[in-house]
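Shown next, in structure tokens, is the structure this report addresses.
For this depiction, one protein chain was excluded, whereas all remaining protein chains were kept in their positions.
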Amino acid sequence: MSTRLSKGGRLIDRSKSVEFTFDGKRLNGYEGDTLASALLANNQRLVGRSFKYHRPRGIVASGPEEPNALVGLGAGSKFEPNQRATTTELFAGLHSKSQNAWPSLEFDIGGINRIMSRVFPAGFYYKTFIFPRFAWKHIFEPFIRKAAGLGAAPTEKDADKYEYFYAHVDVLIIGGGSSGLAAALEVGRSGAKVLVLEQKNTWGGRAPVDGVVIDNEKSEEWINKALAELESMPNVSLKNRTMGAGVYDHGWATGYESLTDHMPSKVGPRQRLWRIRATRILTTTGAIERPLSFAGNDLPGVMLAGSVRDYIVDFGTSCGDIMVLATNNDDAYRTAIAQCEVGLKVAIILDARSNVTGELPNKARSMGIRVETGMAISKVKGSKGVSGVSICLQAGEGIPIEEIKCDVVAMSGGWSPIVHLWSHCGGKLNWDNDNAMFRPDADRPPLGADGSGFVIVGGSANGYLKADDSIKDAISQGKIVAKQVGFKPIKSKNITVDVEAEAEIEQIWQMPQGMSVKLQAKTFLDYQNDVKVSDVRLAAREGYESVEHTKRYTTLGMATDQGKLSNINGLAILADSLNAEIPNVGTTTFRPPYHPISMGSIAGDARGELFKPIRKSPIHNWIEANGGFFEPVADWRRPYCFQQNDEPVKDAVKREILNTRTNVGLLDASTLGKIIVKGPDAGKFLDMLYTNLMSNLKIGHCRYGLMCTENGFLSDDGVVARLDENTYLCHTTSGGSDRIHAWMEEWLQTEWWDWKVYTANVTEQYAQIAVVGPNSRKLLEKLGGMDVSPEALPFMRFTEGTLGGIKVRPFRISFSGELSYEIAVSASDGQAFWNICMEAGKEFGIQPYGTECLHVMRAEKGFIMIGDETDGTVIPQDLNMQWAISKKKDDFLGKRAHLRSHMSDPSRWKLVGLKTVDPNVIIPDGAYATDGKIRDSGVKNMIGRVTSTYFSPTLNRSIAMGLVEFGPDRMGEIIDFPTLDGKIIKAEICNQVFLDPEGERQNV
Amino acid sequence: MLNLTCPNCGITADETDLHCDGQAHIARSGINANDDELENYLFMRDNPKGVHFERWRHIYGCGKWFNAARCTTTLEVFGTYSAQTFTPPKALINKIKKKRPNWEGFTK
Partner (left out) sequence: MSSITALNGAFHNGMIEIKDAGLIGMITLRGDLKSEVVAKALNFVLGVTVPDQRKITSTPKGSVAWMSPDELLIIIEYKDVSKVISSLNNILSGSHSLVVDVSDARAVFALTGNAIRDVLSKGTPADLSKDVLPIGEVRRSRIAQLAVAFWFTDEISCQLICFRSVGAYIMEWLKNASENGSEVNFH
């Protein structure tokens, strides 16, 4: 059993007991524990069930490579599934739950899958998809859906806050172990700006656990001194609890900082996503130990040797009283030695190598530990935990020679450099056969903007696994990086590193080497996805030769740990099955993030109110306070209508239309785009931009214009006013101001850069308030200050002056067909002007109106709306707007495209008005007209569609506009609009101007 | 995440401060273009594996357009230059030729 030792644990504070729960049980740990070390200290070895077979699983590792110990943390709005117990710092009140087990961890019904494991071989899902087809939908899918999945999804909105932080540095160092710190000292002393990230709360990495002596001091002392020196440097920033998550193009990297996870009572954001731009990135990320592949290697109690050592040294926690150690390298002996040093027993060391004479094995022997060479584990015994092992010859097939009682199996298949960050952006690897590992190929680095490598690897991540080599390499890489970013490394005395010598590793990919098929089926490569040696061998037999295909077929390395433990072992088995060399099989691609990061951190502060900016007009707050029912118009919010006394929206719209047509209405038109175009070539420029001729517009006059793209399609419309000889003011649609301003600048900067034109987007400089209706002139006259008579300010003119003491520029333009003034005032005075209009308008029956009223009134007048009558495929000719296309101009944007055969095809659908036969029936928006014929494809032949459709309170009937084949030639004809419920609405083709075709209402 | 230096304001800007608008040096085909020329102008674009010339706008910065010469496979940026030019600067072309001896050169 695992338990807390009476002494030791360099990271825990035994004076501070911490209570937490696991599956409802109240347990105690110490400050400094991880959830994993605290669970082990409470003899909670069974922590979860595997994904596919629901096998009992225990803690294997002590870091982010942990495949099994995934728990649900917290509750309610703070619940988060799939958190690793090994990286979760313990705090008082921590609430954890095992996953993937039902009804309980100890008795899990899904465990039946284990018995059925013969029917879930590699590629099970793919094979089942194919045959028998019915089985998927009716048998397997419902069953798998119930059993599959990891933790439960949270059901409440995340209560935590998250944020980003953008940092720019010369050098980003990822990994704050002794090698990372040694490199940071080199770069920091050179004067370069450095940011150092360490994923754990503690610095120094494995050196203290492995008893490394640096500069004749215990490594802990050296680490503290290094940290103190780094902290004193103004050019160096240190961030612990921050994982280097991903490396991207041009020196971009992300860091995942945990701020309150270890202390939920702390105020502030829970996590911060660092978005870092670095000239060079130095990764000193260390190495991960590999499991050995022997039968029963997934039972709770089978653990990585280095991790067992971590639990003893760091947390004063024993993983078992009696250990069996299986290894193919010298480093693992440190675990056996540590086990003995705390008074626990090592039953046997099974070293697969035949010749074992290194310093560490000899030390183990001298401590009285039984060391057997050329030996292996045949099989681990036990059901929910290790109870013993049978041992065999490594060279054989696995015939048991002897049974040995134990309660923990420590295993080490050697160490793999953590090359993920090197590989994220394309860094290539070499296979180092002597040391049995992939290591970065410095000649094929990820390339940056300048074409040179921007990631550099140092220390054990670079393949220098021994502490002395690792620190030495990190220092030299630090010097190289400092030079690369333009600084001069300081000459300093060499660091001495004392550590035991290690003999060579031997490549052991399965144990024993000739294991039977039966044993293969009990030997796990990927713990989280339940992929066994037998699965990979089956994939190879079925013809999968590429590792990328095998990965997807078997799901090897596709779980949340992304194969940190399983990749190399799986690859080696595949290579062996294919009788190929490991490097020839290739590696899978490492993609960011290194370790899962929360969705919250990716979203950052863009949630709730900050999710998306909303543009607010100067009248926005008044509208909000006065019954405005908002709708989105591009990024703006505009009132659809103003609701009085809780009236329905429909009634409000009707009231606003009738009031505006009878009395006077007030519209906030501030969102309309306003762009100043000035210069000697401004007229020539606008003649290119608009289909109309604009250069002959008289000063003080307004003209409605259309803009097309180079494809000829309508893009925007609006009124242009000529302010003086060289200056025009172009109005755009509400959604079009930024786009059209960018469009103008694009042509001026990239095509006609010799034309003398300047533009300025002044959309937000002005509030624009439309005073609309028969009483509008009376209202303005009451405000006083300028002459707004038809003589002084005729239709399609503008002028400047003051109204009610406020500086204004009224335009006599109308989108409603009524007598109408659109009045521009400074945005800062917009609310004041609105207020005096509302006040003065009382006696004239003034009411504010919204966008729906605007829409209906323009449709009554047959005016088009960009986005309704146009959809990116409509040209002005389709809308019978030839009158707005100048024939005097040689060229304008879109003119050539209008000549294409499809554009000039007479059968193009053209704009008409539509009057339903039954005036109370409104045709649904977007409905298609049909002619009763059936196309070859079997669908009804469509001859047109509705673009705008409303009930007109003014005419007390339904009105619509639509595009119809040969429409203008078919006036009076009745056509069919089938609806979704199978009915047909009949409508008569008519002129699209339903109200006041002579313009008598507006020209007064 | 690309990092490009805007030649107009001198700022090396993050990709999210910029807007890319495809291939550079496409001459506008005017009213006299035949159908093939129009098709080329409106729709046909190079998609090279290697050296590419692109239009960018420093949209959140100075608002100005510029051109960039970039390798589409390694993302190496050979240089950025004024948008007010019909062809890339000679010096830039020579620099690219040195770095990519097999490059066919600027064709347009």
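Of note:
Just so it is clear, A and B label the chains in written order, and each chain counts residues from 1 on its own.
Methods note: contacts are C-beta pairs under 8 Å (C-beta built on N, C-alpha and C of every residue); 3 or more make two chains touch, one makes a residue touch a chain.
Keep in mind that this is a model prediction, so the values were computed, not measured.
Across the entire complex, the residue among A:R615, A:K684 or A:R797 in touch with the chain not shown is A:R615.
If you put the hidden chain back, the residue from A:S387, A:T662, A:S826 or A:N880 that touches it is A:S826. Only one residue in the set A:H168, A:R365, A:K782 or A:R957 touches the chain that does not appear here, and it is A:H168.
Which of A:G76, A:G805 or A:G926 touches the hidden chain is settled by the complete complex: it is A:G805. Although one chain is not displayed, chain A still touches it through residues 163-168, 193, 237, 266-269, 272, 275, 277, 605-606, 609-610, 612-618, 636, 676, 678-680, 756, 758-760, 762-766, 805-806, 826-829, 831-832.
Residues 8-11, 13-14, 16-17, 59-64 are the ones on chain B that touch the missing chain.
Here is the rule we use: only the chains that are shown with their structure count from here on.
Chain A and chain B, compared by their mean Cα positions, are separated by 28 Å. The touching residues of chain A, counted against chain B in their complex, run 248-252, 277, 447-451, 710-711, 742, 745-746, 749-751, 753, 890-891, 895-897, 900.
Interface residues of chain B, counted against chain A in their complex, comprise 1-4, 14, 21, 28-31, 33, 35, 38, 41-42, 55, 57, 59, 63-65, 71, 74-77, 83-84, 99.
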